[in-house]
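For this view, one protein chain was removed and the others were kept in their places.
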Amino acid sequence: MDVFDGVENEVPGELAERLRTVGLIDHHVHGASAVRVGRAEFEASINEASTAPVPEFMTQFDSPLGLSIRRWCAPVLGLPAHASADEYFARRSEFAPAELSSTLLAHAGVERWIVDTGFGTELITTPEQLAALSGRPASTILRLERLAEELLESHSGADDFVDRFRSALDAAAQSTDIVGTKTIAAYRTGFDIDWARPGDDDVAARARAAADGPGPLRLQDPVLVAFGVHEAAERGLPVQVHVGFGDRDLDLHRTDPLLLLPLLRCMAPVPVLLLHCYPFHRQAGYLAQAFDHVHFDVGLAVNHLGTRSVGLVAEALETAPFAKQLYSSDAYGPPELHLLGSVLWRRAMGLVLGGWVRAGDCTEIDAIRIVELIGAQNAARVYGLGR
Amino acid sequence: MDVFDGVENEVPGELAERLRTVGLIDHHVHGASAVRVGRAEFEASINEASTAPVPEFMTQFDSPLGLSIRRWCAPVLGLPAHASADEYFARRSEFAPAELSSTLLAHAGVERWIVDTGFGTELITTPEQLAALSGRPASTILRLERLAEELLESHSGADDFVDRFRSALDAAAQSTDIVGTKTIAAYRTGFDIDWARPGDDDVAARARAAADGPGPLRLQDPVLVAFGVHEAAERGLPVQVHVGFGDRDLDLHRTDPLLLLPLLRCMAPVPVLLLHCYPFHRQAGYLAQAFDHVHFDVGLAVNHLGTRSVGLVAEALETAPFAKQLYSSDAYGPPELHLLGSVLWRRAMGLVLGGWVRAGDCTEIDAIRIVELIGAQNAARVYGLGR
Partner (left out) sequence: MDVFDGVENEVPGELAERLRTVGLIDHHVHGASAVRVGRAEFEASINEASTAPVPEFMTQFDSPLGLSIRRWCAPVLGLPAHASADEYFARRSEFAPAELSSTLLAHAGVERWIVDTGFGTELITTPEQLAALSGRPASTILRLERLAEELLESHSGADDFVDRFRSALDAAAQSTDIVGTKTIAAYRTGFDIDWARPGDDDVAARARAAADGPGPLRLQDPVLVAFGVHEAAERGLPVQVHVGFGDRDLDLHRTDPLLLLPLLRCMAPVPVLLLHCYPFHRQAGYLAQAFDHVHFDVGLAVNHLGTRSVGLVAEALETAPFAKQLYSSDAYGPPELHLLGSVLWRRAMGLVLGGWVRAGDCTEIDAIRIVELIGAQNAARVYGLGR
């Protein structure tokens, strides 16, 4: 597999070679499928936004992502490129889950995974398993809302919640595995909340109310969300923020990253990583120019846009300094996604930057530097890797 | 006229041939001009957003749509491509209205018109006339707000409004002509209203208030708007929704389709057709991935963007499954618009999908399948045509 198949003439040679070989840091990813999945489950897992089974009148293979799976993953599994959906699914089903993952991950060229463990189940690999299957190390991201829920669900309940939350973050800041935190405020409150740092008494009261609620605990008090982010930032922990594209449980318009302005202006200036961002990636790029501590990626969307990721990657290179963008796949489940994020990003970067070089708008050395910054160096700096 | 004039090398042969010949379902269109129009009227009719005459300092031909009319319609009327605006207008004025329509419609390659009759006047053709002029059948769409207004304007006024509205929808659901409904909430309330299904008593009271108002009845009570949509959905009738691009009577930012999320989550899951959508087409595509029943098109904008419709069509192929997008022109008045919607869409699809095929990102067979889905098959499924 060559990521520049069919477009060789559009990507200058040295740039192409660097893009083929650069070891990426996938700075936001989840586990790969640890169990066999049926056709319906697989189709549902390649639709990000819906939370329902794919309806009978269609197949999710009829999508940009579906085309990309058939084009890029089929050959890795020994089929011709563009094998039919049925052929592809039959072939992938011949592999045991671990074998499928190790086969696909071997082609991703990812040097380090930074794994969000906040939504793990027994259906997907742990960071340790992902590292073993790929032969590459995995760091982890602590999801702030999940931490709060675990503390409130423990036998101590809401007692001393403020202190216990802080102690857990102190431990995280000392951990060598945990390199950052994440908030899913997008799913729990939207971004149009009061982001001022709350007082301890208010937090404690809200924690008690949350712990006393009926049914399974689902943290959605904006004061507790804001508390988590500020506490992480105070400890120097990078904060990943889910922004934009996601499943329909969120109100997409309430995840416009511009609504984070009050937070960005008042928080301790630790690295903030705006994740995904589609279709608000231009807004995210603007914030990355406006605030020293703001960074962003267009992960997840790169996969789901398939060949159209070229346009997305181009738009992501508009206003943000090149030191402020990162690579991620946001893959979850099918290891096709862990691979495709890398393939599609490399190809898109080659086509976009190759166009710049061919028009004389930058040198090939400039283009390679941009690839290295976004592909790995920025993430290494932000998360303190390799120090 | 060949829709691939000048770009023959960019569109693979079989894909090009399919795009030249595929019979489209124009799933949202209005009548063609039934009367002669002067230059000022014509210029105003090719500006969608303004509600005023075109100002003296300019001509509306100086626009992307104006360029496309001169390029594609002039040859159909026997002029060279790119004839001047004056030459073009003089030539079109030599035709009687019916002759002009039949001449232009003959080149549209539309197999079926689905006509919104909610804003018809004696100045445009009826669905029957459009069918006669084109030699192709026409189905109709029932505009919900207009239905309510007609009932309230009748001698019965607001008496038994709830029952009479339901009866009218029952009849529509039984009709062979009517294949769906439409809401213009965008123009009447914006989308940021309470979309919960209202109770009958509330609806009856609002209907009385509306009927008792001064002056001509203009339905703009959000409860009555929501009532109409829920009643249509309960009967299994597809619901078209005007979204985005339209005239300045609407508040464009209040027609972001993401503001429809509360409705999409609570309504009976009949097909919802988000119309036009520009500049919110990426948001519409996301909704089409997120909800089984949501579909969208980029009609109207394809015409008004002229040659730039290529970029629009590309962006519309980002996150939505290919089974969830439809073709429409939203033409109203000049039959140039009924033709151009088709020409520009075919050309744009050829350039976008042709690029995918040439880069090896999908097969030509895949591309043809996408054309057939969006051009006709999805509409046939959604509206139950050909069953």
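Note that the chains are named A and B in the order they appear, and that numbering of residues resets to 1 at the start of each chain.
The definition used in the following text is that contacts are C-beta pairs under 8 Å (C-beta built on N, C-alpha and C of every residue); 3 or more make two chains touch, one makes a residue touch a chain.
Not measured: the values here are computed from a predicted model.
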Item to check | Option from B:L305, B:L353 or B:L385 whose C-beta touches the chain left out | outcome: B:L305
Checklist outcome for this item: Those residues of subunit B that touch the unshown chain are 5-7, 47-50, 52, 55, 57-58, 60, 62-64, 67-68, 71, 81-82, 245, 247-248, 251-253, 278-279, 301, 304-308, 311-312
Next on the checklist: Please output the residues of subunit A touching the missing chain, sorted low to high.
Outcome noted: 256, 258-259, 261, 265, 282-283, 286-287, 289-292, 314-315, 317-324, 356, 358-363, 366, 369-370, 373, 381
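We adopt the following convention: only the chains that are shown with their structure count from here on.
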Checklist outcome for this item: So, in whole Å, the Cα centroid of subunit A is separated from that of subunit B by 37
